[in-house]
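A single structure is presented below for examination.
Note that one protein chain is taken out, while the other chains of the complex remain in position.
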Amino acid sequence: MLEELKKQVYGANMLLPKYGLVTFTWGNVSGIDREKQLFVIKPSGVEYDKLTADDMVIMDMEGNKVEGKYNPSSDTATHLELYKAFPKVGGIVHTHSSWATSWAQAGRGIPCYGTTHADYMYGEIPCVRCLTKEEIEGAYEKNTGLLIADYFMDKDYEAVPAVLCKNHGPFSWGKDANEAVHNAVVLEEVAKMAARCERINSEVAPAPAELQDKHYYRKHGANAYYGQK
Amino acid sequence: MLEELKKQVYGANMLLPKYGLVTFTWGNVSGIDREKQLFVIKPSGVEYDKLTADDMVIMDMEGNKVEGKYNPSSDTATHLELYKAFPKVGGIVHTHSSWATSWAQAGRGIPCYGTTHADYMYGEIPCVRCLTKEEIEGAYEKNTGLLIADYFMDKDYEAVPAVLCKNHGPFSWGKDANEAVHNAVVLEEVAKMAARCERINSEVAPAPAELQDKHYYRKHGANAYYGQK
Amino acid sequence: MLEELKKQVYGANMLLPKYGLVTFTWGNVSGIDREKQLFVIKPSGVEYDKLTADDMVIMDMEGNKVEGKYNPSSDTATHLELYKAFPKVGGIVHTHSSWATSWAQAGRGIPCYGTTHADYMYGEIPCVRCLTKEEIEGAYEKNTGLLIADYFMDKDYEAVPAVLCKNHGPFSWGKDANEAVHNAVVLEEVAKMAARCERINSEVAPAPAELQDKHYYRKHGANAYYGQK
Partner (left out) sequence: MLEELKKQVYGANMLLPKYGLVTFTWGNVSGIDREKQLFVIKPSGVEYDKLTADDMVIMDMEGNKVEGKYNPSSDTATHLELYKAFPKVGGIVHTHSSWATSWAQAGRGIPCYGTTHADYMYGEIPCVRCLTKEEIEGAYEKNTGLLIADYFMDKDYEAVPAVLCKNHGPFSWGKDANEAVHNAVVLEEVAKMAARCERINSEVAPAPAELQDKHYYRKHGANAYYGQK
């Protein structure tokens, strides 16, 4: 069942250690089949070098396990809420990657200081607030998803495919699991350069809007001319 | 004698270079057999790429060598005091890992800024004071262990399985040698992100208590639901 | 056509991942045949581990593609302007390497703090201004090249073979594609050490002029005595 998607999600999970985004099991990737209304996610706490495509867990949109010998990632309820809120998203990633997590712990969004950021993310990468005591003690992972969804309700989640959760870490997404991982790598690189940039010039201001526009639309939308499309 | 434990402790020692926690021979792992009241520890100053399981040294709880062709780690007396003070600990690690040692040199405990920390360590990772002149000039390594034991006398050493020694470096522990190394890796990662986080936001405050509780108890205790347990 | 140059430019492009200067496809190298008035450049957005020498694109000095199955790098017009302005340059590199880009985002040139810098670059590595709204919305990549060319009009582009573009990233050049990459590596290393140096001493001043002279002329010009020349 969903063999292709399980392979793809497995492969995308294995990119996390390849790109240095995870220590131990601190990350998970999922991918969704919108027609079947099922998504595939990494099992909870299984080490990457022991993981196989068959270990992937299939979940339905009510959060029930449909197939899989393992428990799904403990962050599954967050993924589920994001899939519900972001209908064009096909893959989601959560990591504790070092630089993005440092910004999340600092409780700050990442300003757009240059074209590396603007090529992929349109404007500041937001940091949503910490959950309240009630939200934490209730359905914590689900509430994390609801908070992110709420933040993006009046924003373009395709133009800003990543978010930081205060005191926690980043989530990113994309049209499929691979693009979601791609955006997680971009996020980490952008987080690193933004932190260093502020050390080099403590008065630094975000890049001008017209430069952000230029680079974003060089890669996205009808007039994109980057790459071989 | 203690062949299994020697293999396990050897394997745990070899994880230190694998995870980038040691330069040269600047680290050591031990593991204890509580029934036999013997512990196994790395020999002093032997290079990791020449180390074998047979090189491990067996010590008794009076600090006498019971077996082994080499001298035990120069930090053996510290390990011994920790085993005496922490009856549920099965493995201990000492390293000079770069970020944790930078905090130790700075003389500061590591505040809990986020869930990566809270998942493993409950609250601030403490930094104990530098030893006094008398303690240093006396039984230095033993006094290091006594100081740590004294600090934890009224605290939960299982909930905070690591400590920084001012002007020196970290010790960590766990139910066995492998878990102690696991905690050393976590400590290094947490130390790195906390330092960066403070640069990104110099006004940053620790994560709310309820979030620390949530994440710690997601992985520990009767209601844990992380992983496959 | 231009088989040798294509191989050389391909090889120089492959040095970018080798030296850790690129993430994904965020970089490009070109090389020019001055006699034939043609230059060879990496195709746009093609992944490094799939790249071959045959994928290189040949361009003429009017910016027309002469040979190649792919679109040339989206930065081709910048390369072209630099080749026109810098007649002794044989190769050009653009990357988003992490430290150099952090300086570019910070909008600061890199002061010469020591001999590592002085051995290769004579004086501060400049950071040119961000393009104006008109320049960005017009022929953006060409205008980037014109701005750099304009900055160096009354300066020695051979003595300072690199530049930072504000809010964007670095370009470097050399007598051929390999030397241009060599200078990109030097730039990244120098950018890293200058940033750290300012953290270690916030009052640091550039190295004395006579030391900069000594090291630069130890490696360059008629009286050079470094190496085997």
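Letters are used for the chains, namely A, B and C, taken in the order the chains are written, and counting of residues starts over at 1 for each.
In the analysis below, contacts are C-beta pairs under 8 Å (C-beta built on N, C-alpha and C of every residue); 3 or more make two chains touch, one makes a residue touch a chain.
Bear in mind the structure is a predicted one, so any value in this text is a computation, not a measurement.
Asker: Thinking of the complex as a whole, which visible chains are touched by the chain that is not shown?
Answerer: Over the full assembly, the chain not pictured touches B, C.
Asker: Based on the whole complex, identify which of C:Gly27, C:Gly68, C:Gly90 or C:Gly114 touches the chain you can't see.
Answerer: In the full complex, the listed residue that touches the missing chain is C:Gly114.
Asker: Can you say which of B:Lys36, B:Lys142 or B:Arg199 touches the chain missing from this structure?
Answerer: Hidden-chain contact among the options goes to B:Arg199.
Asker: Tell me which stretches of chain C touch the chain missing from the display.
Answerer: Given the touch definition above, chain C has residues 113-116, 182, 185-186, 189, 192-194, 196-201, 204, 207-208, 210-211, 214, 218, 225-228 touching the missing chain.
Asker: Considering the whole complex rather than only what is displayed, give the residues of chain B touching the chain that is not shown.
Answerer: Residues in contact with the chain left out: 23-24, 26, 43-46, 70-71, 74, 96, 98-99, 101-108, 130-131, 133, 136-137, 140, 167-169, 195, 198-199.
Please note the rule applied: only the chains that are shown with their structure count from here on.
Asker: What's the contact topology between the chains, one of line, ring, star, complete, other?
Answerer: line
Asker: If you average all the Cα positions, which chain's own average lands nearest?
Answerer: Smallest offset from the overall C-alpha mean is found for A.
Asker: How many angstrom lie between the centres of chain B and chain C, each centre taken as the mean Cα position?
Answerer: One centre to the other, that is 46 Å.
Asker: Can you give the whole-Å distance between the Cα centres of chain A and chain B?
Answerer: The mean C-alpha positions of chain A and chain B differ by 33 Å.
Asker: Where does chain A touch two or more other chains at once, residue-wise?
Answerer: 198-199
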